[in-house]
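For reference, the structure I am asking about is given below.
Only a part of the assembly is drawn; its chains keep their places, and the rest are absent.
Each chain gets a letter, A and B, in the order it is written, and its residues are counted from 1.
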Amino acid sequence: MASVKIAVIGGGSAYTAGLIDSFVQVAGDLAGSEIVLMDIDPGHLSIIERLGRRMIEAAGADLILRTTLNRREAIQDADFVLIQFRIGGLPARRLDEHLPLKYGIIGQETVGPGGMFMALRTIPVVLEIAQEMKRLAPRGLLINYTNPTGIVTEALHRYSDVRMLGLCDEIYGIRRIMGQVLGVEAARIVIYAYGLNHASWGRHLWVDGKEAMAELQSRIPFVSREDFPDSKSWSVIRLFKLYGFIANRYLRYYYFHDEMLEEARQAPLSRAEEILASLPEIFASYEEQSRQPLPHLVKRRGTGAHGDLAVRVINAIANDQPEVYLVNVVNRGAVSNLPPDSIVEVPARVGREGVFPLVMGPLPGEVAGLVQSLKSYELQVVEAAITGSRSQALKAMLSNPLVQSVGRAEKLLDEMLAAHKEYLPQFRAAGG
Amino acid sequence: MASVKIAVIGGGSAYTAGLIDSFVQVAGDLAGSEIVLMDIDPGHLSIIERLGRRMIEAAGADLILRTTLNRREAIQDADFVLIQFRIGGLPARRLDEHLPLKYGIIGQETVGPGGMFMALRTIPVVLEIAQEMKRLAPRGLLINYTNPTGIVTEALHRYSDVRMLGLCDEIYGIRRIMGQVLGVEAARIVIYAYGLNHASWGRHLWVDGKEAMAELQSRIPFVSREDFPDSKSWSVIRLFKLYGFIANRYLRYYYFHDEMLEEARQAPLSRAEEILASLPEIFASYEEQSRQPLPHLVKRRGTGAHGDLAVRVINAIANDQPEVYLVNVVNRGAVSNLPPDSIVEVPARVGREGVFPLVMGPLPGEVAGLVQSLKSYELQVVEAAITGSRSQALKAMLSNPLVQSVGRAEKLLDEMLAAHKEYLPQFRAAGG
């Protein structure tokens, strides 16, 4: 019933189609709301706009969709500012994936030096948006969907005072895996995972509200590779066999480091290259659907989970529909063996009263060390992004558990700084 | 829809009528459930039983009500064990109220030396119940409504491993006061207060989900004594004027110590005496209503809040109706400047997944000291209740902020130990 204004920065992204789809599904609750898509790419933006309007119209939803190339216009008086963009686009991501590999280090969008450079490029822009919000939408909530979510949210915490939280839909995938093991639909499963974004562990799982960890523990030994041919899911099963907890899928980059490195080396295309290859087809499909009476996302970017999570969170806050979501917020003691004044990913009650993390206690000792060292790394990356200092960036890179070697770190750092220099104005200025 | 067994220990209490009333109101959600009232007083128990059955029948509720004098029978296979009794009854409470006064110290059911002795009498019995539950109802949840709730729950935490939480309906009264100031119904108000039971502070208040502390702060200066003639409510206003936060009403015993002492000295009857005087009439009324076609609680003990809270919490856990309640549970970091491994009163998400405290951060510095010293005191009282050592009891009494004087403490302690010795078997045994 609440009618709100939602700005989507990076609204020309292929992901936005799914986001609009999710909005359409809860349109009843958000009747009269206005969604403003902002992007720097007018071509993509206009395709998304046409498709979106068609979807809204076809569903008879009471939503207003607008687009703009002017960020401040989008932000003005917004109740929610959803950010989801990629500074440097997929070509920059391609570099993040490729350059580390030359040095025998995993290259990935959010993990390792790739994730670090994505953060270095992104943080200055996100902080600009936060500043604009203080002026133009002081009561608005910034919802950060921009990767690496944990680090970007940490930067917002340290260097802005905007109201904000960071989101990641990773848990939907993990629920699917656990659902398969338990023989129940993912929708019936609740998992409370906690730690850091892309480095969290779940010790609580319920099916229809009943604790089911014991059941899971009794089934896992009989789960085999054939059940989970895809290595991403299989890593979760393997880590459960070892630790008895539910691992975030991104933890495989640390625990199965050699295999992941080998996989990356063997892959004919990196992930960015795959996406780059698929985008024209996706946008063509969007284009085509925007002319259908009943448009469908026959091709799309991202699962339904991505949009659903953002829309449900907005709905929980805008209306009276409190629910527990995994969010990235200031710790303040929710995870007792991570620093209190830093961003963690934890279950939080999200409702119109605000976002209140649930107390989780400590991460188990056998997995805490890695997560603690990742937090340490994240804090160093934020400092590097702010100062634009090469020596600070070197410290950040060295504190990443996948690097840890001065020799490789220095060479890789300099190569990446050079390759991305267009998007790293702060490093040009600082010089140090 | 969940059908559960609920044992009420102390089921012959006059409060139970209201509790049954609350159960009847949510009977649809708990259809087929069994409520077993246990008490050591067969007379009162049988009146409550007759009244209860009448209420259930009249409402056409699908609930089974039974009574027993055998505690183990009540506990056997219970899903919830609600405890609400008073060791030594109102005569013991009368002593708790009177004896301290002789030494110029406030005598009260839960505060000061009176509360301490109530805890000394109660804790051994509560721990017995916890042990019985481990055997007879190992998956059951103990809901502690027995005063002093914070201390009794602390004892359960330290000396049993039963699943449990402590409840107190005090916040309902505070919501009413704030509602009066704001000109809105209490039901529209949510307050997140935290600290200790009867020593908590609220820094968040919402009306219909909208933050209303600023509104409150602007109205409070114009609130005058005539608006709140009753000193209990007025103390909340006065403390808000001073601190800008919402105080638990029991904090008046510390902040308006002199006035409360004077009030107690002037009072013709102590609270226990008043209740003792009113009980015959209440039970007579219950008796009479149990013969009516449509029974009403025309006279009763406690407001509707008492029963409602317990029933809502049971319902939240038994069915899928998660909500935030103020509960007494292990801190684990929810309140960062109280000890992590001790009981605090905090908002927690209560649902079928369990009870998860929300992270509150620190108590404000200007009020933290008193609360910290009360926690320290509570821990000493638990040790005294367990050891039955006079010297430990003396340390406990000295650590209470209302006592703090060895001379008075020793005399009062010995007088109270003697007066209550029938209900303090542990002190007879220990000798020291």
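Assume contacts are C-beta pairs under 8 Å (C-beta built on N, C-alpha and C of every residue); 3 or more make two chains touch, one makes a residue touch a chain.
Note that the structure is predicted; figures quoted are calculated from it, not measured.
Whole-complex copy count, one sequence throughout, 2 copies displayed: 4.
Keep this in mind: only the chains that are shown with their structure count from here on.
The angle of the rotation superposing chain A on chain B, based on CA atoms and rounded to the nearest 5, is 180 degrees.
Distance from the chain A centre to the chain B centre is 44 Å, each centre being the mean of its Cα atoms.
Chain A makes touch with chain B in their complex at residues 190, 192, 204, 206, 209-211, 320, 322, 324, 332-334, 336, 340, 347, 349, 351-354, 356-359, 361.
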